[in-house]
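Got a structure for you, questions after.
Below is a slice of the complex: some chains, not all, each in place.
First chain written, first letter: the chains are A and B, and each begins at residue 1.
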Amino acid sequence: PQRMLVNKAQGTVLCQQHHAHTVFVNRSLTLENIKCYGFDMDYTLAVYKSPEYESLGFELLRDRLVSMGYPHELLGYMYDPTFPTRGLVYDTTYGNLLKIDSNGNILVCTHGFEYLRGEQVDEYYPNKFIQRDDTNRFYVLNTLFNLPETYLYACLVDFFTKSSRYKNCMKGFKHCDLFMSHRSTFQDIRDAMDYLHDTGTLKERTLKNLDKYVIKDPRLPVLLSRIKEVAKVFLATNSDFSYTEAIMKYLLDFPSGSKKLWRSYFDLVVVDTKKPLFFAGGTVLRQVDTDTGKLRIGTYTGNLQHGTVYSGGSSDIVCDLLDVMGKDILYVGDHIFGDILKSKKRQGWKTFLVVPELVKELHVWADKASECMFEELKHLDIFLAELYHCSFVFQMVTYGMDLCYGKVGSLLRCGSTKTLFASQLLRYADIYSTSCLNLLNYPFSYLFRAPLVLLPHEAAVESQTKE
Amino acid sequence: PQRMLVNKAQGTVLCQQHHAHTVFVNRSLTLENIKCYGFDMDYTLAVYKSPEYESLGFELLRDRLVSMGYPHELLGYMYDPTFPTRGLVYDTTYGNLLKIDSNGNILVCTHGFEYLRGEQVDEYYPNKFIQRDDTNRFYVLNTLFNLPETYLYACLVDFFTKSSRYKNCMKGFKHCDLFMSHRSTFQDIRDAMDYLHDTGTLKERTLKNLDKYVIKDPRLPVLLSRIKEVAKVFLATNSDFSYTEAIMKYLLDFPSGSKKLWRSYFDLVVVDTKKPLFFAGGTVLRQVDTDTGKLRIGTYTGNLQHGTVYSGGSSDIVCDLLDVMGKDILYVGDHIFGDILKSKKRQGWKTFLVVPELVKELHVWADKASECMFEELKHLDIFLAELYHCSFVFQMVTYGMDLCYGKVGSLLRCGSTKTLFASQLLRYADIYSTSCLNLLNYPFSYLFRAPLVLLPHEAAVESQTKE
């Protein structure tokens, strides 16, 4: 999508807007070869309004904790969208939120809302490193649904640290006979999340006020219709049928449009997919009675019928029903682990990661670009190298840059180091963009061409040759 | 490191030579902060002469197979260094050697010495993809020690395919009542490797003719001496004491030099390390009686004594004995899995990967560079994009480029796609070079600065801004 830019000042704006509509490429991908498009629903087709939706989640979660017996003072905390970033790791032993790189090196460490400096980090992690395989201790907050929870971890540590009633210890807080371990508050928050999910409270509140919480974009039916002309389309969501029905109806039902049933946009609709299990063994495939929302008993064995909704199943069954192979599928989702990593690693699917945060990331980056920050950044890097031992200065500068993105910095990098999330995005997503709607900006014969990324030794040769 | 290029023609040569002496950087690393240097021995301090050493290994292996009952015609095969590349994957079901990317997509597939084309690959792998977690089926040939074996897999398939006595089947070869499965020849070659190792045949032959098989470089004692002035140094090798003693003596004993004992170059020498187990639980640490080569019974518990040799132990014990933390160690090795990945992932060590093949890789790349191949390559890529459906053309061109590196192409890339090996090199090695001796070209206060690698969306913004 080539757009010509006029002048520098205006250019920045255009450029930001432009990039928000671009699909970025990690590995070359020829749309022409794609015979089947698969979509996740939540945060992919159904994009939740931020920060309204996260605020709702946060408040329900916070109130649940208070009703579980946590102090009423917690009700004073309100969701702050500038604090949490996706992809943080919660250390259930020490109550810290960590931003790490793909090798487990700690990039940022916060305790409550406090940003810890080098020596403080050393007290917790003398090697500035965690063994992230220890999933019993470290909990990765990978999805957009985790944002309210991420913020709540910080709130609780903040509250108890500042409260004069509680004594601070390494592994929690003490108050008379009571020990409030970070591990136990973690478990309480996880339980509260499960409660919201099992009782359907969050879903109910969302459905009551769809306009407030879900973005309705008239381009979505256009996109799905266009795709359906050239390829097969399926929806595979972990949500249940009644929620899926309500959301998809809202998204695809336009007064001006034809009175098409939302299901007619898809060759196959699968709910209750239990991803990532869906990409491994999966579960029994059932037909959903779309009138009652109940599962049909028994397993459907006939040919694929248009408009039929299924529950459960597996990625293998989807391939069988649609008669396509893994490499012919482009799967579009927002969950780096459940959607993208697993479909890529286990099934060899092509993957498109939706990263709504990219709007902000691009904005910050483009601002810096217009300020010729690139060159500065590089020089700064060299300059800092010489000052490296003076890690405080380095940290402060990185911190300053990070603040442009939010309180714990960018989703994707910390100074010149890529986060775990960025590494996984590069490794498992073939293409990525702020929204799946951006596919509309490309013809279906398009080749997404990956930039030729040189290895350091190749880059060294090239740069020398150019001189 | 100095630059000294005169003109383009001469430049290429200089440049190649120059780059062969460079240390390349994946992640920034300040030498000044390194308090301890660790070295693997084989292919790191002791570099084996290629292809002499691989030929020796191949012949011993081949002869062992013939003595196990394999046809005498196999004796006609000689080692061809232009065929095998490190990092290939052997499919024990179909007898193919595969070059794959980090996601398991097949880049190159050979059957015997035949380079399979698209349709042929489809017959074996319809999804052009393998689940590389299936380690029972797919065997990764990760180390330089695997090269003779890699070539032998190809030789056996070549021989039986061409032999009129044997009938070709998908999973092996048939001759009367006998079925020769790829799985069984794989097991035979693995058994023959174990035999060579257990009986010490290869080591014995190497030690008998050290000048023929091992590179002796006068810069090695210089490097170790210089390091020892500024930091602690240890050797951690999976080899046993007697082999280590013979090799290190040869490497560090120079007539002109002081009559220093080789062990005096190290603060700690550990043999029989059983990496990668060494980086996890490890084994019991024993002292080696350097007079007899036997292990002392019991475990040494005193202070570190200079010149003492230990057997077994673990990375944690090494840190304790040397009183250093993981992040203070730069570990130099050649084994991407056993040395680099494990020390990085489990212990947070800094890592330096030795990649002798880089000499060749740089040579090819620089040649292309001098031929302005970069630009061409990029254009070719665009051009090919349009021809993408014509995968045969694409394959042929990639094949042509690959041939410059060797028969199965480069260790690190296949056209614009990086191999599994390259992905692991980028992910787990902080720095890499053709030889550990290249550390001599940098002061011990040096900062290895990683190039700022932009994510695709950042690169997009930057390139536009520049316009």
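Rule of thumb we're sticking to: contacts are C-beta pairs under 8 Å (C-beta built on N, C-alpha and C of every residue); 3 or more make two chains touch, one makes a residue touch a chain.
What you see is a predicted model, and the numbers here were worked out from it, not measured in a lab.
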{"item": "Homomeric complex, total chain copies (2 given)", "value": "4"}
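Just so we're on the same page, only the chains that are shown with their structure count from here on.
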{"item": "C-alpha-based rotation, subunit A on subunit B, 0 to 180 degrees, nearest 5", "value": "180"}
{"item": "For subunit A paired with subunit B, centre-to-centre distance based on mean C-alpha positions, whole Å", "value": "36"}
{"item": "For the subunit A and subunit B complex, residues of the former touching the latter", "value": "5, 11-12, 15, 18-19, 22, 24-28, 30, 32-33, 102-105, 126-129, 131, 133, 325-327, 344-346, 348, 358, 361-362, 365-366, 369-370, 374, 377-378, 381-382, 385-386, 388-389, 412-413, 416-418, 422-423, 425-428, 432, 447, 449-453, 455-462, 464-465, 467"}
